[in-house]
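Selected chains only, in their assembly positions.
Should a chain be cited, it is by its letter among A, B and C, assigned in written order, with residues numbered from 1 in that chain.
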Amino acid sequence: MGIIAPPSLPKPFAATALVRGGGWRGRSVRVASIKAGASWEEEKPREECGVVGIYGDPEASRLCYLALHALQHRGQEGAGMVTVHNNVLQSITGVGLVSDVFSESKLDQLPGSLAIGHVRYSTAGQSMLKNVQPFVAGYRFGSVGVAHNGNLVNYRTLRSELEESGSIFNTTSDTEVVLHLIATSKHRPFILRIVDACEKIQGAYSIVFLTEDKLVAVRDPFGFRPLVMGRRSNGAVVFASETCALDLIEATYDREVFPGEVIVVDKNGLQSLCLMTHPQPKQCIFEHIYFALPNSVVFGRSVYDSRRQFGEILATESPVDCDVVIAVPDSGVVAALGYAAKAGVPFQQGLIRSHYVGRTFIEPSQKIRDFGVKLKLSPVRAVLEGKRVVVVDDSIVRGTTSSKIVRLLKEAGAKEVHMRIASPPIIGSCYYGVDTPSSEELISNRMSVEEIRDFIGSDSLAFLPFDSLKGCWGMTLPISAMPVSLGITLWNPGSLRSRGLGTLSTMD
Amino acid sequence: MGIIAPPSLPKPFAATALVRGGGWRGRSVRVASIKAGASWEEEKPREECGVVGIYGDPEASRLCYLALHALQHRGQEGAGMVTVHNNVLQSITGVGLVSDVFSESKLDQLPGSLAIGHVRYSTAGQSMLKNVQPFVAGYRFGSVGVAHNGNLVNYRTLRSELEESGSIFNTTSDTEVVLHLIATSKHRPFILRIVDACEKIQGAYSIVFLTEDKLVAVRDPFGFRPLVMGRRSNGAVVFASETCALDLIEATYDREVFPGEVIVVDKNGLQSLCLMTHPQPKQCIFEHIYFALPNSVVFGRSVYDSRRQFGEILATESPVDCDVVIAVPDSGVVAALGYAAKAGVPFQQGLIRSHYVGRTFIEPSQKIRDFGVKLKLSPVRAVLEGKRVVVVDDSIVRGTTSSKIVRLLKEAGAKEVHMRIASPPIIGSCYYGVDTPSSEELISNRMSVEEIRDFIGSDSLAFLPFDSLKGCWGMTLPISAMPVSLGITLWNPGSLRSRGLGTLSTMD
Amino acid sequence: MGIIAPPSLPKPFAATALVRGGGWRGRSVRVASIKAGASWEEEKPREECGVVGIYGDPEASRLCYLALHALQHRGQEGAGMVTVHNNVLQSITGVGLVSDVFSESKLDQLPGSLAIGHVRYSTAGQSMLKNVQPFVAGYRFGSVGVAHNGNLVNYRTLRSELEESGSIFNTTSDTEVVLHLIATSKHRPFILRIVDACEKIQGAYSIVFLTEDKLVAVRDPFGFRPLVMGRRSNGAVVFASETCALDLIEATYDREVFPGEVIVVDKNGLQSLCLMTHPQPKQCIFEHIYFALPNSVVFGRSVYDSRRQFGEILATESPVDCDVVIAVPDSGVVAALGYAAKAGVPFQQGLIRSHYVGRTFIEPSQKIRDFGVKLKLSPVRAVLEGKRVVVVDDSIVRGTTSSKIVRLLKEAGAKEVHMRIASPPIIGSCYYGVDTPSSEELISNRMSVEEIRDFIGSDSLAFLPFDSLKGCWGMTLPISAMPVSLGITLWNPGSLRSRGLGTLSTMD
């Protein structure tokens, strides 16, 4: 689930951006899945999941568990894993963090050298446990497990069609239709069933599948969501949403799974085929703005570099006289460092983030002002007192958190507070998005920049200009430039089906 | 799931009985689902579940919870409930006892006036949580919940057929095929979908279904498993596996759901139709021997009366000189009272059952002899010392528990121990059964009565003669005798379909 | 804690009995610790604890755990154990059942061949965890653990005296003063410290102590609470509140710890000394009426025999024309069997007890009549309908439960209900008792037998006559008859102290 755009619309840049005509709303981005909530960070755009797949390691479940831990920032509400042992798929899923869901004894129940895993951002109530992925289903020729990051825009249509022909649904997740499409495919080889399914679904999907003997990774033609591939020194193949997961389990980063690519890993090695090429991939810019870890390489580019550059642009385009540059931690830090360096002003830790803020906190009935923000962020008077402060944040959604932060800084003695935002204004939810708040809740949809500045109470406010963002990001990873260093032959699925799977060259 | 027989075989008596030719194995019964295990009682035949359905009470979930508690003896491993609120089905399921799975706050999450519930006997591991019923599925025209007691003998065939046409399966339970059959029915009215499904499934099934606006109860044509109907004073309709559930929630027992009957309860009242009549219902005799509570009325007959009569028959047919009659508690008590009364010998509590034996107990490495039995049963020396003791148990499966009990009694001073079993020898698992141990494990399958007596070390041994069992039980509840006191009109589903549902007369 | 009497009052019989002058209240007993509560059985007199001590078995903690399980009926609210390993006392305590508090891994944390354990009846809230015994304290010469069954009547006086000299208290338990008295004793040998402490405390106490190298068992001079001694075949010595604990761990019952006796077990063997003899032991009759298991031998007499005799007396002294005799399970069963046998009327299971009633149950807002009783007890219509029923219970406290049971039986069809109580009327809490309800709550304190009969709605009512109880019980175990079969030399502690411990003869 996540940020998506219609596959048919030719768009100049990222899938999440809608270029409008002139005026203050003209340069802004759309984002899906902003979760309402009182506390700090819940107002941020939310990434919905991280996926992992491992083939060929005798400790697949332990490595998968660590890789999921490395992707924990992409989803803290639920986690799960499926492995294969003696030709049977074993599954454990649960609500909570990876370290809550899995224990030594649980991992011992998941032997085998194949595994897929998933972390999920939102699971409401115990009865929603069944929405925690990976899902597993039995079908005509065996069992299949699936873990999905993304959002299918034609889910309701597909579900209706499937229900009309008698399918029953156990979850409210769009991922379940993929299983049904695989099961109802007229083809026998698993890979052709995958191709059949992918030709029907539209939207954002980075998916890993597991069968009794295969690991399959698929990415939608636009490449909305990231998915990378690496190898361990013992030859095991690893797929993951971000490179940080490869790093932790000592897998070397090979390359992205390309937009529109299907990679099958089994005893014959790796096979790749190209589902559908698209001249303009639409990778979600919010991965670089907010979702991914700065030590990850996403869409072939360092997240750290992106954020630093965003900060530098802000310093160049929206300079202000100031004494100190601070960040709203953690995701604003790298942009703030870029700003400070470019502006030649010292960066300081003006806000300290607590490591111990959990799900809920009990507030006294005599309300503490800006309680939610204060639990997480503490201003440092020694840095702020009497200073003109530039504070860099990654985005503004509803604006309420920003106004609390400005107040916090001023109460701690800041003489001036200049807010700099390392993303363009967010003016609407993604066109095909599902889990988004109404556009009315987005402050950039209702107010001009000056009105927002007034609302949050800062002395100045500037967003990352959309054109600069576009310029700095550039056109990454055109499909024609896909490396073939792994000896992968690209296939057109049409020809594949006409010739049959047996003619696929294999390698490794 | 449970004890079943082929619907096509004309059988003289109950579904679980196989009459063999002459010899010592000739008069015996088959039983399904005997669970292996070291501890006492795990050797007993196991009942697989209890079901509840409630229509029209504003506190449906609380009543369902209490009714499930009353049926707790039918399954202690998992429990679940589905209710309807604002046209949406809500479900909570969990591993453990009813009182573990549900709390005040959980029940508050289940508002509405319709509910179905289920208690389950066996759920292995957390990953098996998804096998805990009721199951809920979405299909073309809405959602349906299902709770099932019984065992479908053509499950594998049906599953294969469904998978061939593209269905996917989320559990390993036979109950899931019923949902698929409902979803793939060509008919629109829910009741006709039910009829379609029931015409395809074979075996034992007492099922309650829930939709957004209907409660449906179904019993297979042989009536293997019990299912009763009652009403509360506010008009709410209650279905339950045993009458003890009605008693606790102050519902008056109306009658059994008849073999082959479908009862639909909705805003139009009750509608009954007859799926398929069968001249010889095959109600499972083990309900009266072991499964049901003695205060229940099962198959229209008091369980207490049955057990007392079994004991009286044993006293008549297998008398022995003795000083005291004792029972293996709890299920042997009533038969022992019958034996004692008939024999004119005092009944005493020679074995005390512990109330605190839970799932696992830790044994010292210096093994305690007959540890598992001793944890549960304590002999009373004051009753046994120097006495000739008749001990009445309900059944013998593997024989190992019986031998431990005989040893326990002799060590506590019993001069003679005469074992009387209130059921015929169990010589095989049910012909169509699934979850049964191999026949080789059944001691009556391998040994003559005298050999068993020698094995368990008792001074004499006698089983309930099969013919006497048959005689005392009689032919209960012929389909032609079905009362129509509720104003229910019986329908033939064929005519129903030709005429459409709209013509169904309604009542209440 | 428990039922106690002033040591100075010469009383004709048991400590709990107060003989009044003529009139309907003249023959009755006092009882301590009747817990208020809505549900069935909570109205019963409550036993407060069970204690265990084990010396000389390499698996002391596992055996102690099993022995505590056998005593679980004496206290379900908390459990704990202390063992000695490498001269250090290790302790684990917790809220809940023995099987909840201890697991395999917890027992592995309790190595060593010495152990004491405790089960406790009442622990309110988490903060009361510290009131769960055994208590452990460090003092001048090492550490000591203590587990106590009974009730000290001069606790407040002793605590005040200790506090005046600077002692601090960590619990609200009377047991803690014993630790302080041991610590403040002027003597060096542990046994003399014990003697010092016991000379100061008054009331009911059956205590086991543990030090780095000793196990000590003590019983107060009146012998209010039971305490028995046994041996395992490997020579290990076991103390326990009831013989049922010895039975489970295959220890042979030797004898009671005598009233006023201190038994020390260490590497020198067993040493016994006599604290203080008393011509009239005052053993609590409620152990035989209600607290102990029928398979236990308590105060040297079979509990089963006592209860059967109580029933026979009732049948003789309060006969009535009836068709069936039933019991309120479980503690009324043996008396009911005695009644039925003497009266020549069949005993039947007219009330079935549920095995699954836990701590709390959620009741619908549309109240179910007699909800608490119905959850636990189900009437059997097949036994009761149209019958004149004698129902035997062990006691009547407030009378509300009895009235519910009578109503339950009549609603199930009983034509007449005759209540027979296997104890005298309870007219007051024990003179020195502490945790007792006010006398006003005791129905026998407020009403005559006829008034009670009218209140509970039975057709007749009779209690066990006090004089018959006295007669049947007799004078058990006069101190002069103490066996010396173990080669134990009895000591007068005065001479002991004058001669010093070194001169104690040892054995085994």
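What we mean here is this: a residue touches a chain if its C-beta (ideal position, glycine included) is under 8 Å from a C-beta of that chain, and two chains touch if they have at least 3 such contacts.
Please read these numbers as outputs of a predicted model, since none were measured by experiment.
The complete homomeric complex described by this structure file contains 4 copies, of which 3 appear in the displayed model.
The rule we apply is simple: only the chains that are shown with their structure count from here on.
Under the stated contact rule, the graph of chain-to-chain touches is a line, running from one end chain to the other without closing. Two copies of one chain, chain B and chain C, touch each other, and the residues they use overlap strongly: the shared fraction of interface numbers exceeds half. Between the Cα centres of chain A and chain C there is a gap of 63 Å.
The geometric centre of chain B is 39 Å away from that of chain C, both derived from CA atoms.
With touch defined as above, chain A holds no residue shared between interfaces to two or more other chains. Across the interface of their complex, chain C is touched by residues 59, 62-63, 65-66, 69-70, 72-73, 76, 97-99, 102-104, 107, 234, 244, 247-250, 293-295, 302, 304-305, 330, 333-334, 337, 341, 346-349, 352, 354-356, 358-366, 368-369, 374-375, 378-383 of chain B. By the touch criterion stated above, chain B contacts chain A in their complex at residues 90-94, 106, 109, 125-127, 129-130, 136-140, 163-170, 179-180, 183-185.
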